[in-house]
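Every protein chain of the complex appears in place save one, which is left out.
Coming up: subunit A.
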């Protein structure tokens, strides 16, 4: 009864939530005096059949947890509801379980089976959330279950579940570090994942579980670089930080050739001017670098992978997430060649417009950067001007930056700006400004006197703090050249009457004592005044009075002997032991007695030795040994788990580790050679590709390989052969890097440099959509009736046939329509014309009834359309079949520019040129349709930017050029021109294309 009345009360409380006079929430305990009662009521609600009551109870329980109240005694009642159908209730039960499972292990185990069921749910969201909660239950007994669940989820179809699996890894690791090896296996697997969703999460797991296993990254490096731009922003931060570390261990220092002397100056010159200039500089530099690399004189050449990282991160400077921008900025600062670091300045300055907390952290990093690379931020000087609304911390940091940026040219502007800051009401800021003026004065000799005069004027300021701070700074400045400024010292001596700030008084006294010879008349008088007020002074002032007395005693003992004695006597009975000790020590040192030792002879030397002037330097001076953007840098102390940025290696580790595994037959012997080539051309697409911020490395290397093969084939026949095979292997490799859904499509596309070059201007991931949409034409090899249930179709897949570049790849689709299995499918008795060769497909051991399989064979047709005849054998039958290629399949696309095309065309005139007039089919009068039909008919590539529709290719065996031009006129009239050394091929090609265009 009491429980139900409590319940009513409670309802009243919760329904009042929407009332304006709402004071405290029902769960806060204000309504109920005893916890017991409240929980009783919650239990009842949880046990009820109504979802609404359960939900209400769960909300209140979660609210209790949220505020840090203990709700653990409700565990049994809550855990019962884990299988609740209502998703809202279920969700909140999960939240509760994650919080309390560790404390109530036995009861938590009751819920495990629900999650295990959830892991099998068809809904990916439920699978993921079950895994997430399961992995959050920190109970050691279920480690094997968790391990199993993670492993399974790592190969789940849904990338969202795989992502959750990646998140679960660090949880399991912290619960049971002994699972590390198994977990690393899972990480390795997930690192190879090609979806952007997973990439960020798995790198987080990698960083927590096994950051030392840098070798796991090698194979995924290029993929990560390429995916980066599409990864979710928090993942980007983690990946960029990890790649920074990786790059530091794998690449050479890009600045290693520049001598240390240049360090300060080179930056300044490069970074004036706007972005365009920078880009030009960059280009110029790259051109130079390229030239140098060609000549193979300059020892440093940037690894193309290093360049890839820099290029792919640069667009992220535009991110709206400050963390991403900073991550890229630190990457550039730590990894980029000096001339390129400038690009980050603008992005960082932009961050200064965001929340003050972000500003604070950005300014800390900028302050460090300005010490090393001053030139970078000079164009943005004005952005660091202080606004009256800035909080003090930010004002002080901006001052720091302005001081670091000051040089001979801008100092007058900066000083004028400082002058207005002194009027500010913020005392800390004013003090910092005065110190900043002092630092400018020490750093820049030209303005030292101006600054000093300005500071002396401040001595008459009404604000004591301003005066005091000025005194301290003047003291430091005077130490640099005291003899010139005795009038300033005199002026300051007068100030002792007015200034009360101890530090300032002490500074004045020290100055007078130090330079008492410059002010011989005033000094004893100051001492007299001070002796009078000695007992009322602060400790630091007292110490300086003793100091002054001692120095005067040594230089002018006649006038000051008594005064000194008096001061020392006062000090002898001071409350502070330090002052008493000092007085005793000085008396022994300067007053000659019979007992005094050898030291008193040197008293003058001791006291009046020439003191080195203090160096006013930035507090950020040695911060740069911490990685920028890290917490340690901000704190200027090592934070837990800080991983030091490794130094550049002396010699670059083997770059080939980043090459992705290729199928065994293409592990060509000339890998080293290829590598070398790639290095020679690292800037190939850079120089033209600056416009497209996201152009990928793939397109770079592809276009590079395209031109390679071009140059290669101009050499002798044997030479071109090896070139071709290299190219084949390279495109194989590159595609491994890529996220791809349809391998065949992709391969075909890689062989179509037309699209490739277009893709330079497009983001990486649109590559897939621009691959030719035309389906490959299928030909029948064996009809299912003649084949007694076995039907075979083939098509020319237009992908390179890797084992032999001179062969045309033929893809065969075997379908077993019969009711029984077909075994041992293979080829026999190949009958060929002379010169032709065949590479048979590997034997298919079993093709079960109703199944389909594919195999690839290669045929060298010797640039003729003669058929290849062979027998297709099964375990029971033999079928005679033949493959005859359309002429369009005897060639492969060849990439050339319009000019090259014209030049080559000029050389293939006369007999080698065939021209045909035609009327285009009504449906194919637009450019797109023409291109599509021609490329379907023949395996050619379009010449980019050509005025007419021009296509180029080479025959597969002899690499003869095949050039096709379609010139369109009004009303569908057109002229087709084919230039080809092989007249037979030319004639046949004209026929085929004619057919394609007119039907």
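Following the convention adopted for this analysis, a contact is a pair of C-beta atoms (placed from the backbone, for glycine too) under 8 Å apart; a residue touches a chain by one contact, two chains touch by 3 or more; residues count from 1.
Just so it is clear, contacts and distances are computed from a predicted model.
Per the UniProt record, the absent chain's protein name among "Adaptor related protein complex 4 subunit mu 1", "Ubiquitin-conjugating enzyme", "NTF2 domain-containing protein" or "Lipid droplet-regulating VLDL assembly factor AUP1" is "Adaptor related protein complex 4 subunit mu 1".
When the whole complex is considered, the residue among A:630, A:822 or A:965 that touches the unshown chain is A:630.
Here one chain is not drawn; of A:157, A:425, A:651 or A:785, the residue touching it is A:425.
Interface note for the absent chain: among A:107, A:192, A:214 or A:358, the touching residue is A:358.
Note that of A:48, A:113, A:318 or A:884, the residue touching the chain absent from this view is A:318.
Within the complete assembly, residues 17-18, 20, 22, 24-25, 27, 58-60, 62-63, 65-68, 87-88, 91-92, 95, 98, 102, 125, 129, 132, 136, 138, 167, 170-171, 174, 201, 204, 208, 232, 234, 237, 241, 318, 320-323, 326-327, 350, 353, 355-358, 360-361, 382, 385, 387-389, 391-393, 420, 423, 425, 428, 460-463, 629-632, 634-635, 637-643 of subunit A touch the chain that is not shown.
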